[in-house]
Every structure is written in C-alpha cells, then in structure tokens.
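For this depiction, one protein chain was excluded, whereas all remaining protein chains were kept in their positions.
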Amino acid sequence: MSIIAIVYHSGYGHTAKQAEAVAAGARAAGGTVTLLRVEELVDADAPGWATLDGADAIIFGAPTYMGSASAPFMAFKDATSKRWMTGAWKDKIAAGFTNSGSMSGDKVNTLLGFIVLAMQLGMIWVGQELMPGNNSSHGSPDDLNRLGFALGAAAQSNVDAGPDVAPPASGLRTAEHFGGRVAAVTARFAKSKVA
Amino acid sequence: MSIIAIVYHSGYGHTAKQAEAVAAGARAAGGTVTLLRVEELVDADAPGWATLDGADAIIFGAPTYMGSASAPFMAFKDATSKRWMTGAWKDKIAAGFTNSGSMSGDKVNTLLGFIVLAMQLGMIWVGQELMPGNNSSHGSPDDLNRLGFALGAAAQSNVDAGPDVAPPASGLRTAEHFGGRVAAVTARFAKSKVA
Amino acid sequence: MSIIAIVYHSGYGHTAKQAEAVAAGARAAGGTVTLLRVEELVDADAPGWATLDGADAIIFGAPTYMGSASAPFMAFKDATSKRWMTGAWKDKIAAGFTNSGSMSGDKVNTLLGFIVLAMQLGMIWVGQELMPGNNSSHGSPDDLNRLGFALGAAAQSNVDAGPDVAPPASGLRTAEHFGGRVAAVTARFAKSKVA
Partner (left out) sequence: MSIIAIVYHSGYGHTAKQAEAVAAGARAAGGTVTLLRVEELVDADAPGWATLDGADAIIFGAPTYMGSASAPFMAFKDATSKRWMTGAWKDKIAAGFTNSGSMSGDKVNTLLGFIVLAMQLGMIWVGQELMPGNNSSHGSPDDLNRLGFALGAAAQSNVDAGPDVAPPASGLRTAEHFGGRVAAVTARFAKSKVA
C-alpha cells in the first residue's frame, strides 16, 4: 500500500539500529520498505536515487553531532538540490529520526533541520503522535517516547555503550511505533493518489 | 471536499489581509473555509473551537513580533493544550503564514514555532511548494514567493503602510496560491478518510 | 560586580523554583540579582522595566507549553518592542531557562525563541558550558545537566509533582550552576565597560 524509503547515516551503528526499528514498524503496518545509507548516494547516478524517486515517503535519519545532523547526512542534503530544481519529491511524505548521547541535547534542532529540508523539497511532514513517556511518578525509562519528542522519533544511547545494547529497548520500540505511524499516514495519502 | 479553518491574529490589519487571501485561494480550490480570529477563541466554550474540531485542516496565521508569533496567537497556542490531551486534532492538516516589516526578519522562526505546535498536536504539516521568486536578474518584487519561503507563506508590509496598501499584491497572491495548495493537499487527504 | 535581572513566568510554581535556583547561583558568584515575574511588567510604566533597563544581564525564564514559552512570557516578549526601538538593551548579556514535563520535549525550541528575542534586542547570548550528564553507564539522573542542554538551563518536572518536590535536585543544581556562569561572564563584560 505504501512504498517507504529510509535514508540515513550512522557513525557507530546506533542510528542504524534505530533505522532498522523504524523499518520494522513500517513493514508491520504494511509498508514496502527500503533502507539506504547516505554513503550509497554519494554518486549522483547511484541506483538509490531511483529508489527515493519512486517512494511515497522518505524518512530521514542521522545522529546528532555538535547540535545538528551529522556531516555525511548533510552531504546528502546538499545533493537533494537536484530534486528541488525539478520538484520531483513534491507531495511525498517526509519524516525523521535521530539518536545522540544526551537525553535531549539538541536533537530537536536536528529534527527541525530535517523539516526545513523537507519543506524546501515540497514534501509533507509527519511527526510523532505519541504522548510523552517517563514524565510522571508512574513513568519509567522503559516508556514509549520516554524523551517526549513530537517532531519525529528520538533515541538516546549511552556514549560508552555499543550498538549491541544501545539505544535501549524503549528507544527502539519508539522508533518501531514511529515507522508504523508514518506507514499508516503514507498509505492513506498514497491511496488518495489512485482514487 | 475539504473543510478548512484559518485561525489568526492581526494587530493592525495586514495579517488579516493575508488571511483573507489564503482563504480566497483555498475557496478557489474547492475548500469550505472559515476565518477565525484568535480573539474569538479566548473563552474555552466559544463556538469557534467546534469549528476547529470539525475541520480537515487548520491554518495558523500571525504577525511576527520580536522574532516570533504575536502574544495573542501564543495565548491560543497555550489553549490548544486541551486538544493535545485528547488527541482531537491528530492527523489534521496544518499550515501557516506570517507577515512582518522586514523582508526576512525572523519570520522563519515564527513558522518553525507553528510547526512545533502542529507536531505537538499530532497534525501533518504542509508548506509552500513554490520556487523562490525575485532571486535572479530576471526577477522582480512582483514575483510569487518573492521572499523565498518554504515552511509556509510569508509577506512583508512596510512599517509606514496601512493594510489598505500592504502587504503588496505579490504577498497577497503568494498567500492565495498557498491557500490553494493547502486545500488541494487537504482534499486528497480527506478523500482517503472516506475511501 | 554584575547587576542581573531574572524575568520569568511560572504557571504552577516549578519554573519559579528554577528561577530562584538561578538567582541563588548568580548571587553566590557575586551578582546583585532581582527576580521579576512577567505579571509585574504588564503595565508599561511598572517599575520593573527600570530594573531591566539598569541591569547588565537579563535572564529569561518560562515553562514550555505546547512547544514554546508560555503565553504570559510571550506578552512580555511583545512588550520589549519599545526597547528594540530605542536600542536600550543593546550589548546587555542575555540567557534563559525553561522547565517542562518531558525530558526533552520541545524545550530546545523555547530556548531558541529566547535567543531570537535577545538578538532582536542586540543582546549577547550566554549558554550553558556544562558537559551533558546521565549519558553513560556511569551516569545518573542526579547528574548536573542530566538532560544535556547547551543553549541554556533546562529542567524536567513530573506532571503529577508539585513545586515542593519538582524539578528534582539535579535540575535545581543545574539552574544554580547556570546562574553562576551567567554572573561570571557578566562580571567580566561589565568590568570592560568601566575599564
């Protein structure tokens, strides 16, 4: 029902884990999902660009480094200017996720940057509809959306933990839920294209 | 096909002119449009809230004062927390516009604030798909999107010009175009709800 | 050595606790501190405005409501336009803090809004120099800067906890540290005015 591409950078493997969780959630909601690393898109003729061109939704992912998306993702950002010029991604669904060592840090700024990029490309932004978790005396770090994000999905990985154990389960479940939401909204919107 | 509410604040009438242009564009694209001033929504029981609850899309509008949306709009923002708690506006389309005296100023920050609000409410954000105008030797201040915005629609009004003459025609035509785009996306999305 | 004004809004008392902690830290670092509630500044002739005019540094504080500073703070923001017109606050030090129920939420956006306001007024922004806390296997929610903010000081208060117990001690110690930093930078800068 919905064709979804996830394009991401991962420096040490944590954001890759998050990307896989987003993909799993999108697949469970009926989406056909392709995961693309930004490294696969360095060449303007790389086949990954056709995958992005054919998708109903593109989900951006990157770790937050020094307060915004990592430089390899930013190289992909610059390269999307060819799609901006042709309007090729207009009206596609867009969404995003990020991981960093801090609970908050400047992950909000990374997600705002993804939104600005999506709007330049004429895309339509879907955030996270989950209520905040871990924000009351009954809350726990195991809650969905334990960090309380709305712009997209966010995860936290301890700086001394490898991607085998971080982000923790709650971060991955939050990413999975987010993938499901994006797939559901995309399916609705893709259906309207046919109708 | 699409029910659209425009909720806005206007201090001196310029943003009201912009709101009317957005409304005209949305109507021309087949939308059923209601214009609401934030002053009509101060009372939690005001009928305008039901209008917002029943809309497929809500478009936010405010002048940029000291770098972000005007305080009366911000009072409306705080009051939407009741819809956040119930999730009543989840999956509605959201969009926004702003006016100020400067060509750029911090209007981008006002639009980012609208987006953050929309995401808190679980809404889906539609920006402006127009290419920038007035950005080449062939450009003119009469161009559509002469200020080059993507997050939403922006207008500039000279600080010594009344709402009878400002924003200029290009700003109003840009707003009108924007209303049409939001109505078109909303119609697609609303149709999928029925199908 | 440094005259510091803290201007803040607090809806339920949590941000007031944070404001008092910022004040305590600034005083411990040698600052002369005045706390002002935005409610004291509604009248353009209120004496609090002279306090702000006479300060070397102004620290903004507000809870994050629906993704940005609370509306009462925003009314103060609009009212600063008189200082913008005269340039009266040019070259004063500015800083900010915020509290909300979520670990991250959109507190980053609130702090960005404070920065935009400060820049409109020609002020100079001082953030938080603390490294992130609670971001490794040796970390704890009791760490200074447990949420990992850089733009200013942030605290989290459980939504079912009164201001007698929230924000927790780590949030208040972080605020206190932040007050000390702002006072120290302000003292250096104020000294240069005299020299």
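In this document, chain identifiers A, B and C correspond to the written order of the chains, with residue numbering beginning at 1 in each.
Here is the rule we use: a contact is a pair of C-beta atoms (placed from the backbone, for glycine too) under 8 Å apart; a residue touches a chain by one contact, two chains touch by 3 or more.
Given the structure is predicted, the values throughout are model-derived calculations rather than measurements.
Colleague: Which one touches the absent chain: A:I6, A:M119 or A:A187?
Modeller: A:M119
Colleague: Of A:M1, A:M74, A:A88 or A:A161, which sits in contact with the chain we cannot see?
Modeller: A:M74
Colleague: Which subunit B residues touch the hidden chain?
Modeller: Here the touching residues of subunit B are 67, 100-109, 112, 132, 134-139, 146-151, 154, 156, 158-161.
Colleague: Where does subunit C touch the missing chain, residue by residue?
Modeller: Listed in rising order, the touching residues are 87, 90-91, 112, 115-116, 118-120, 122, 124-129, 150-151, 185, 188-189, 191-193, 195.
Colleague: In the whole complex, what residues of subunit A lie against the chain that is missing from view?
Modeller: Looking at subunit A, the ones touching the missing chain are residues 65-71, 74-75, 77-78, 80-81, 84, 106, 109, 112-113, 116-117, 119-121.
Just so we're on the same page, only the chains that are shown with their structure count from here on.
Colleague: Could the interface between the copies subunit A and subunit C be described as same, meaning over half of its residue numbers are common to both, or is it different?
Modeller: Same, since over half the interface numbering is common to both chains.
Colleague: Centroid from C-alpha atoms only, then distance subunit A to subunit B, rounded to Å. What do you get?
Modeller: Using C-alpha averages as centres, the distance is 26 Å.
Colleague: Which integer distance in Å separates the CA centroid of subunit A from that of subunit C?
Modeller: Spacing between the chain centres: roughly 32 Å.
Colleague: For subunit B, what residues touch not just one other chain but two or more?
Modeller: In subunit B, residues 112, 116, 119-120 touch at least two other chains, as defined above.
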